[in-house]
Structures are given as C-alpha cells and as structure tokens.
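Handing you a structure now.
Every protein chain but one is kept in place in this view of the complex.
So, chain A:
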Amino acid sequence: MYWHQEKECINRDDLKQLQLERLQATLFRVATHVPFYRQKFKELRVDPDGFRSLDELRALPFTTKQDLRDNYPYGLFAVPLRDVVRVHSSSGTTGQATVVGYTGNDIKTWASLTARVLTAAGVTKDDVVQIAFGYGLFTGGFGLHYGAELVGASVIPISSGNTRRQLQIMQDFRTTALVCTPSYALLLADTIEEMGLSLNAFSLKYGLFGAEPWSEAMRQEIQKKLNIIATDNYGLSEVMGPGVAGECQQRQGLHVNEDHFLFEIIDPQTLEPVPPGEMGELVITTLTKEAFPVIRYRTRDLTRLIEEPCPCGRTLRRIERITGRTDDMLIVKGVNVYPSQIENIIFEIEGTRPHYQIVVEREDRIDKISVLVEVVESIFFDEMRKQREIIETIKQKLASELGIGVEVRLVEEKSLERSEGKAKRIIDRRRL
C-alpha cells in the first residue's frame, strides 16, 4: 500500500531533477530571507545562484543545533511571523530548547508525509490509531495526528502518560494501531502482563514507534508481546518532526522521503562523506520547507544508507534504524561505545528483561563502565548459579564486542527507572 505512489515509486532520474529544482529554489529563499545563511554563504564564498548539481552539496555550510540556539527564537525563519501558523519547540533533551515554525503549506506537507509513513506501516482508514506521543511543543503527537486524519483513520489523541488509562482505552475503543516510543510500548506490554490482562481483549495490529533509538531485538520482543507488526519511523523537529522517514512492512530499514529531504551520511570527525553504506552521522537538507528550511542540518543521529532496492516497490532509498547519537557515544578508555551495542547483546540473553542502564564512572583516573540489567524474578531470587552464568556470558560478549572490560550487575525486575517518554539509559558520573 502506498499513500502517494507516484512519488514513493518515482524514477530515480526524475527524483534527482526534482531534488535539484527544489534545492535551487530553497537556496535562493534562504539566501534572500535568512541573514544567518546569507552570512554563511558569504564566509564560505558560496554563490547560491551558482549551484548547479547535487554533487555540489558538499560545498554548502552545515547547520548545527548550536546555530538554532544562537538564533533563538525566530532567527532562522525564512518567512515573516505572520505567515507562520504553528510553532513547535524541541524538547531540549540535551540542552536549551530550539524553536521551529510552519506555514499553512508546511503543515499540509507534514500531514501528507506522516500519511505516507502510516500507510507504509499498514494503517488505513479502517484503523483506530491511538497516539500516545506527547501533544504539545513536542512534534511527535501533532505530526502523526494530522497524517492519521488525512489517511482517514479514527484518531485517539490520548497523548503520553497514564499507562493504565491507555490500556483501558486501548481495549474499550478497540485500538488497532499504537503510536508511541518503543520503550513506552514495552512498558505497556509489561503492564498488560502485570495486570494479568489477556491479549485477546485487545485489537492491536500495528505499532509505529519512534523518537528514540531501539534495537532489532527490542522490536522482536514488542512484536511478540503485543502480537503486532512493529515499524520504526524517524523524524526530528529541527527538520520537520515525524514523517522524515519510515519503515514499510518489510521492516528492513526506513524509506526516506527524498522528494522533501536530501540525506547525506558524514564522518562526524572529518565532516567528509563516508563511503556508501558505511555508518556515520545523518545530515539533512530540507527541500520544500517554507517557514523553517535548513541546509545540511547535522542531526547527530548515527545510521547508514541502504542502497539496495526494497521488495516493497518504493524507490525511495532507506536508512538503517538509528543506532545511536553522536552525543550518546561514550568514549570509555579511549574506545567509542554506543549504547545500542550493549543493548543488542543484553537482548540476546535468556532470562534478562529489556531494561538496562549503563553507568560510567572514573576512579583514580581510570574509566569504569558497568551495566545494570534487569532479570526475571525467578532467576533473581533463586538461581545463584544461573545468575553467575548470565553475568559471565554478558561480560564475555561485551568484552569481545567493545574490546574493553565491563562490570555487569543483575538487578531485580522493575527496579530500574521506567520511562513514560524517552528512556534514560546512560548515567555518566565522570567529572571531566
């Protein structure tokens, strides 16, 4: 099922033409209306009117989160405020908040792009969609809300929080599609178990999860526990919000809406493009945004481009699930450690729960990394031998994956802090 087949299955040559046209127009608009870009172009001696090929993208300046902060609140808007019909603000997970705006056209485009993502995940007008993302300044709730309405689904704008009420409504309203973060989906699944509810009382078919990195193992767990098709979707408020990319039912990577966003994968250190297919930082240029266009925005998200065509028929290329953030990357004893590496290993071990915490400390100038893993009750209380076995297995696997020694401690089920929004997986106690 496609929402916009003509665009989702576009011939690659036609796509390149469209991208070039849109990028040329975008460059003209930012150079004319956004002093920040005019200045940057001048500094880098970039002639926005001289841009002739997508290959020249590398000559354009980057935009960073800090640039957004420096221009707080409206400095990077490309239209006067009276043309802006909506303002959102990033949650500021890692620092001061940033502000983004949308024109009427931007809101329409946004709805059509989240409609694509929802359709690719299986949602149709016959579905009842429960949106358990926060509604408010955060883009998650509103972004998917308008797309789901456009698809014609029945939307329950329940917003985040109040887990028991979520489950009550999910049963009573016969929700068929759940939209939230993957960690919240797991929390819902655990709560169903804990309350002794039967899955038969639910009508769930699909889950669309995003807003935080998650692993394949976590997907399997969610799919099994909720008996749904779980797809990943991606977006960030600085670029638009959800709707930037989303998985189809193949669940083999996220199709990027390339007619609206230009993707690059760069090495976060050298800022040069990585060889095709290699892991790096995702950089996005908007092609159609009116109120808040960005040129080469550094997302800090780590992924890689999948060049191979997808069996679903979409010609829009895919990115692999986000495996972490450049600023989540821990440097422990000089080694780069991504939380996703640790997560993948923990999920493979029998008897562990999908909840963990990574703690980094520094003792006598030496980094120490420990992982706290929840295990099921029976193991935690009874089986000392089994516990030692699990610890040894995790230790060995982590050592071979990361190349450094990791302390492992098992903790009681539900003793680690649960998230209603984004998971807090890392605690860095080092004073650097």
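One rule holds in what follows: contacts are C-beta pairs under 8 Å (C-beta built on N, C-alpha and C of every residue); 3 or more make two chains touch, one makes a residue touch a chain; residues count from 1.
Rule of thumb we're sticking to: contacts and distances are computed from a predicted model.
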From "NAD-dependent dihydropyrimidine dehydrogenase subunit PreT", "ABC transporter ATP-binding protein", "Rod shape-determining protein MreD" or "Cellobiose transport system permease protein", the hidden chain's UniProt protein name: "ABC transporter ATP-binding protein"
Per the touch definition above, residue among A:T103, A:T285 or A:T323 touching the missing chain: A:T103
Selected from A:V79, A:I192 or A:L282 as touching the chain missing from the view: A:V79
For chain A, residues in touch with the removed chain: 14, 17-18, 20-22, 24-25, 28-29, 32, 49-50, 52, 79, 82-83, 103-105, 108-109, 288, 290
